[in-house]
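The complex appears here minus one protein chain, its other protein chains still in place.
Entry: subunit A
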Amino acid sequence: MTSFTCDESVSLCEGNMMEVCGSTDSCLREFGCEQSLLSRPDGSASFVQGDTSVLAGVYGPAEVKVSKEIYDRATLEVLVQPKVGLPTVKERSQEQCVRETCEASLLLTLHPRSSLTLVLQVLHDDGSLLSCSLNAACMALMDAGLPMSCLFCGVTCAIDADGRIITDPTAAQEKESRALLTFAVDSTERKVLMSSTRGSFSVHELQQCIAVSQKASEKIFQFYRDSVRRRYSKTL
(Lines give C-alpha, C1' and ligand atoms only; values in the text may rest on other atoms or scores of the structure.)
Protein backbone atom coordinates (compact mmCIF):
# COMPACT_ATOMS: atom_id res chain seq x y z
CA MET A 1 0.00 0.00 0.00
CA THR A 2 1.43 3.33 -0.99
CA SER A 3 0.05 6.61 0.20
CA PHE A 4 0.64 10.23 -0.46
CA THR A 5 -0.16 13.37 1.44
CA CYS A 6 -0.22 16.88 0.15
CA ASP A 7 -0.39 19.73 2.55
CA GLU A 8 0.46 22.75 0.50
CA SER A 9 -2.43 24.26 -1.38
CA VAL A 10 -2.23 24.53 -5.13
CA SER A 11 -1.73 27.99 -6.45
CA LEU A 12 -2.07 28.91 -10.06
CA CYS A 13 -0.38 32.21 -10.65
CA GLU A 14 1.66 31.61 -13.79
CA GLY A 15 1.17 33.41 -17.07
CA ASN A 16 -2.30 34.03 -18.29
CA MET A 17 -3.79 31.22 -16.27
CA MET A 18 -6.51 32.08 -13.89
CA GLU A 19 -5.61 33.33 -10.47
CA VAL A 20 -7.19 30.95 -8.05
CA CYS A 21 -4.97 31.00 -5.03
CA GLY A 22 -6.11 32.61 -1.84
CA SER A 23 -9.79 32.02 -2.25
CA THR A 24 -9.51 28.30 -2.84
CA ASP A 25 -8.79 25.46 -0.56
CA SER A 26 -7.42 23.17 -3.23
CA CYS A 27 -5.60 20.56 -1.23
CA LEU A 28 -6.35 16.92 -1.76
CA ARG A 29 -6.98 14.60 1.12
CA GLU A 30 -4.47 11.90 1.84
CA PHE A 31 -4.72 9.22 -0.82
CA GLY A 32 -3.45 5.71 -1.20
CA CYS A 33 -3.60 2.84 -3.61
CA GLU A 34 -2.93 -0.86 -3.81
CA GLN A 35 -2.63 -2.79 -7.07
CA SER A 36 -3.34 -6.46 -7.83
CA LEU A 37 -4.73 -7.23 -4.41
CA LEU A 38 -7.39 -9.62 -5.72
CA SER A 39 -6.42 -13.00 -7.12
CA ARG A 40 -9.33 -13.74 -9.44
CA PRO A 41 -9.61 -10.65 -11.66
CA ASP A 42 -7.02 -9.91 -14.35
CA GLY A 43 -6.37 -6.52 -12.83
CA SER A 44 -7.46 -4.98 -9.56
CA ALA A 45 -6.80 -1.92 -7.46
CA SER A 46 -8.17 -0.21 -4.42
CA PHE A 47 -8.04 3.55 -4.15
CA VAL A 48 -8.53 5.49 -0.94
CA GLN A 49 -9.07 9.25 -0.75
CA GLY A 50 -9.50 10.31 2.83
CA ASP A 51 -12.33 8.11 4.07
CA THR A 52 -13.67 7.39 0.60
CA SER A 53 -12.57 4.02 -0.65
CA VAL A 54 -13.30 2.11 -3.86
CA LEU A 55 -12.20 -1.35 -4.95
CA ALA A 56 -11.92 -2.01 -8.69
CA GLY A 57 -11.55 -5.27 -10.59
CA VAL A 58 -10.99 -5.69 -14.33
CA TYR A 59 -11.73 -8.82 -16.32
CA GLY A 60 -10.62 -9.14 -19.89
CA PRO A 61 -10.05 -9.26 -22.78
CA ALA A 62 -12.47 -12.16 -22.40
CA GLU A 63 -15.12 -13.94 -24.43
CA VAL A 64 -18.05 -11.70 -25.35
CA LYS A 65 -21.75 -12.41 -25.66
CA VAL A 66 -22.86 -12.41 -29.28
CA SER A 67 -25.48 -9.74 -28.57
CA LYS A 68 -22.84 -7.37 -27.16
CA GLU A 69 -20.13 -8.10 -29.69
CA ILE A 70 -18.72 -5.10 -31.59
CA TYR A 71 -16.90 -6.15 -34.73
CA ASP A 72 -14.06 -3.63 -34.60
CA ARG A 73 -13.44 -2.99 -30.91
CA ALA A 74 -13.82 -4.39 -27.44
CA THR A 75 -17.05 -4.01 -25.48
CA LEU A 76 -16.45 -2.23 -22.20
CA GLU A 77 -18.88 -2.82 -19.38
CA VAL A 78 -18.68 -0.92 -16.12
CA LEU A 79 -20.56 -2.06 -13.03
CA VAL A 80 -20.76 0.06 -9.90
CA GLN A 81 -21.75 -1.85 -6.80
CA PRO A 82 -22.95 0.33 -3.90
CA LYS A 83 -21.93 -0.39 -0.33
CA VAL A 84 -25.41 -1.70 0.51
CA GLY A 85 -28.37 -2.67 -1.62
CA LEU A 86 -28.78 -2.87 -5.35
CA PRO A 87 -27.46 -0.39 -7.93
CA THR A 88 -29.80 2.55 -8.44
CA VAL A 89 -30.08 5.36 -10.98
CA LYS A 90 -27.18 7.18 -9.27
CA GLU A 91 -24.88 4.21 -9.78
CA ARG A 92 -26.04 3.91 -13.39
CA SER A 93 -25.03 7.48 -14.10
CA GLN A 94 -21.65 6.91 -12.44
CA GLU A 95 -21.19 3.80 -14.55
CA GLN A 96 -21.75 5.83 -17.67
CA CYS A 97 -19.30 8.55 -16.59
CA VAL A 98 -16.58 6.00 -15.83
CA ARG A 99 -17.26 4.02 -19.00
CA GLU A 100 -17.00 7.03 -21.25
CA THR A 101 -13.75 8.10 -19.63
CA CYS A 102 -12.26 4.62 -19.93
CA GLU A 103 -13.35 4.35 -23.56
CA ALA A 104 -11.55 7.60 -24.29
CA SER A 105 -8.26 6.42 -22.85
CA LEU A 106 -8.26 2.69 -23.69
CA LEU A 107 -7.17 1.47 -27.13
CA LEU A 108 -10.21 -0.76 -27.55
CA THR A 109 -9.57 -1.39 -31.24
CA LEU A 110 -6.60 -3.60 -30.34
CA HIS A 111 -8.93 -6.26 -28.93
CA PRO A 112 -11.90 -6.48 -31.28
CA ARG A 113 -14.78 -8.83 -30.46
CA SER A 114 -13.86 -9.26 -26.84
CA SER A 115 -15.29 -7.98 -23.61
CA LEU A 116 -13.78 -5.92 -20.84
CA THR A 117 -15.61 -5.76 -17.55
CA LEU A 118 -14.78 -3.24 -14.87
CA VAL A 119 -16.40 -3.77 -11.50
CA LEU A 120 -16.24 -0.94 -8.97
CA GLN A 121 -17.18 -1.84 -5.42
CA VAL A 122 -17.81 1.15 -3.18
CA LEU A 123 -16.31 0.37 0.21
CA HIS A 124 -17.03 3.70 1.87
CA ASP A 125 -18.40 6.98 0.59
CA ASP A 126 -17.17 10.16 2.24
CA GLY A 127 -17.48 12.53 -0.70
CA SER A 128 -15.71 12.67 -4.10
CA LEU A 129 -16.91 9.16 -4.83
CA LEU A 130 -16.88 9.57 -8.61
CA SER A 131 -13.31 10.86 -8.72
CA CYS A 132 -12.18 8.05 -6.42
CA SER A 133 -13.93 5.52 -8.71
CA LEU A 134 -12.14 7.00 -11.72
CA ASN A 135 -8.77 6.76 -10.00
CA ALA A 136 -9.42 3.19 -8.90
CA ALA A 137 -10.56 2.32 -12.44
CA CYS A 138 -7.39 3.76 -13.97
CA MET A 139 -5.12 1.87 -11.59
CA ALA A 140 -7.01 -1.38 -12.19
CA LEU A 141 -6.88 -0.98 -15.99
CA MET A 142 -3.15 -0.34 -15.74
CA ASP A 143 -2.74 -3.39 -13.54
CA ALA A 144 -4.58 -5.55 -16.08
CA GLY A 145 -2.06 -4.43 -18.70
CA LEU A 146 -4.68 -3.23 -21.14
CA PRO A 147 -3.37 -0.97 -23.90
CA MET A 148 -4.09 2.66 -23.08
CA SER A 149 -3.26 5.79 -25.01
CA CYS A 150 -3.03 7.84 -21.83
CA LEU A 151 -3.89 7.68 -18.15
CA PHE A 152 -6.70 9.59 -16.52
CA CYS A 153 -7.61 10.75 -13.05
CA GLY A 154 -10.69 12.21 -11.46
CA VAL A 155 -10.83 15.41 -9.43
CA THR A 156 -13.93 16.67 -7.67
CA CYS A 157 -14.38 20.38 -6.90
CA ALA A 158 -17.09 21.81 -4.69
CA ILE A 159 -18.07 25.48 -4.75
CA ASP A 160 -19.39 26.56 -1.38
CA ALA A 161 -21.82 29.38 -0.58
CA ASP A 162 -19.01 31.98 -0.47
CA GLY A 163 -17.78 30.97 -3.89
CA ARG A 164 -14.68 29.19 -2.62
CA ILE A 165 -13.49 26.16 -4.51
CA ILE A 166 -12.76 23.08 -2.43
CA THR A 167 -11.02 20.18 -4.18
CA ASP A 168 -11.66 16.65 -3.06
CA PRO A 169 -14.52 17.56 -0.70
CA THR A 170 -15.79 15.32 2.08
CA ALA A 171 -19.44 14.29 2.24
CA ALA A 172 -20.20 17.14 4.66
CA GLN A 173 -18.53 19.70 2.39
CA GLU A 174 -20.43 18.29 -0.58
CA LYS A 175 -23.71 18.71 1.25
CA GLU A 176 -23.03 22.37 2.06
CA SER A 177 -21.78 23.18 -1.42
CA ARG A 178 -23.63 25.23 -4.00
CA ALA A 179 -22.19 23.29 -6.91
CA LEU A 180 -20.27 20.07 -7.32
CA LEU A 181 -18.09 19.41 -10.36
CA THR A 182 -16.13 16.28 -11.20
CA PHE A 183 -13.62 16.20 -14.05
CA ALA A 184 -11.63 13.40 -15.58
CA VAL A 185 -8.26 14.74 -16.75
CA ASP A 186 -5.94 12.92 -19.14
CA SER A 187 -2.24 12.56 -18.43
CA THR A 188 -0.71 13.67 -21.73
CA GLU A 189 -2.31 17.02 -22.47
CA ARG A 190 -4.21 17.61 -19.20
CA LYS A 191 -7.41 17.82 -21.19
CA VAL A 192 -10.84 17.25 -19.70
CA LEU A 193 -12.13 13.83 -20.77
CA MET A 194 -15.39 13.87 -18.87
CA SER A 195 -17.26 16.29 -16.66
CA SER A 196 -20.14 15.66 -14.35
CA THR A 197 -21.70 18.66 -12.63
CA ARG A 198 -24.48 19.40 -10.19
CA GLY A 199 -25.80 22.75 -8.95
CA SER A 200 -25.40 26.23 -10.42
CA PHE A 201 -22.14 27.98 -11.27
CA SER A 202 -20.88 30.62 -13.66
CA VAL A 203 -18.72 30.04 -16.71
CA HIS A 204 -15.85 31.74 -14.88
CA GLU A 205 -16.24 29.36 -11.94
CA LEU A 206 -16.31 26.40 -14.29
CA GLN A 207 -13.04 27.48 -15.86
CA GLN A 208 -11.52 28.09 -12.45
CA CYS A 209 -12.53 24.61 -11.36
CA ILE A 210 -11.02 23.07 -14.50
CA ALA A 211 -7.77 24.92 -13.87
CA VAL A 212 -7.69 23.77 -10.25
CA SER A 213 -8.43 20.19 -11.30
CA GLN A 214 -5.68 20.22 -13.90
CA LYS A 215 -3.23 21.44 -11.30
CA ALA A 216 -4.39 18.85 -8.77
CA SER A 217 -4.20 16.11 -11.40
CA GLU A 218 -0.41 16.55 -11.59
CA LYS A 219 -0.13 15.32 -8.01
CA ILE A 220 -2.29 12.31 -8.72
CA PHE A 221 -0.33 11.41 -11.86
CA GLN A 222 2.91 11.72 -9.94
CA PHE A 223 1.42 9.43 -7.32
CA TYR A 224 0.45 6.90 -10.02
CA ARG A 225 4.04 6.89 -11.21
CA ASP A 226 5.50 6.43 -7.73
CA SER A 227 3.02 3.71 -6.95
CA VAL A 228 3.72 1.74 -10.15
CA ARG A 229 7.46 2.21 -9.67
CA ARG A 230 7.19 0.74 -6.20
CA ARG A 231 5.25 -2.18 -7.57
CA TYR A 232 7.89 -2.98 -10.18
CA SER A 233 10.80 -2.31 -7.82
CA LYS A 234 11.28 -6.04 -7.23
CA THR A 235 11.60 -6.92 -10.90
CA LEU A 236 13.88 -4.05 -11.88
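What we mean here is this: a residue touches a chain if its C-beta (ideal position, glycine included) is under 8 Å from a C-beta of that chain, and two chains touch if they have at least 3 such contacts; residues count from 1.
We take it that contacts and distances are computed from a predicted model.
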*Missing chain's UniProt protein name, "BING4 C-terminal domain-containing protein", "Exosome complex component RRP40", "DNA replication complex GINS protein PSF2" or "Dynein"?*
"Exosome complex component RRP40"
*Which of A:T156, A:T170 or A:S187 sits in contact with the chain that's absent?*
A:S187
_Take the complete complex as the reference. Which residues in subunit A touch the chain that isn't displayed?_
36, 42-43, 60-64, 105, 107, 110-115, 142-151, 186-188, 224-225, 228-229, 231-232, 234-236
